[in-house]
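All protein chains but one are shown at their positions in the complex.
Take a look at subunit A:
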């Protein structure tokens, strides 16, 4: 029986030929990679709409929200600021790195600046891909990279009248190995 050899596709149990490459864009481009720094509320629906495509089998998202307590004290609000021209340059590098690790269709990175009340959305990351492993992995990589590198800061104002510039914990970027090296 002349049967074409098939391999298990780890992410979704499809039987796929060994030379199969999922639909993806190798190079970052503002045609399908979306970046926004905004003083207005962010929308997860809008982020999903930006990456939705009939070539995609998955849209994965991350929404970061502002915690209302710190060290047992109540957080009144956070104040975010960004070095916007640099943030855009750094974002493009991060997205290109994500595309070297994962087969991606569209991506979104939206960050809120200005005053953000506790419990609100401060950041949204989304990615679409033909198969879910790439979108899931890419979103994790994108948010960890954002937190490590994007020139954005937040000041936390507590109800005891004190305020502090926060500092992100270093991320272990070694956890981000390619799910499947794009070709």
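Please note the rule applied: a contact is a pair of C-beta atoms (placed from the backbone, for glycine too) under 8 Å apart; a residue touches a chain by one contact, two chains touch by 3 or more; residues count from 1.
Criterion: contacts and distances are computed from a predicted model.
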Undepicted complex member, UniProt protein name, chosen from "DNA replication complex GINS protein PSF2", "Dynactin subunit 5", "Molybdopterin synthase sulfur carrier subunit" or "WD repeat and HMG-box DNA-binding protein 1": "Molybdopterin synthase sulfur carrier subunit"
Among A:34, A:154 or A:176, residue touching the chain not depicted: A:154
Residues of subunit A in contact with the chain not shown: 64, 80-83, 85-86, 89-90, 111, 122-123, 143, 146-155, 165-168
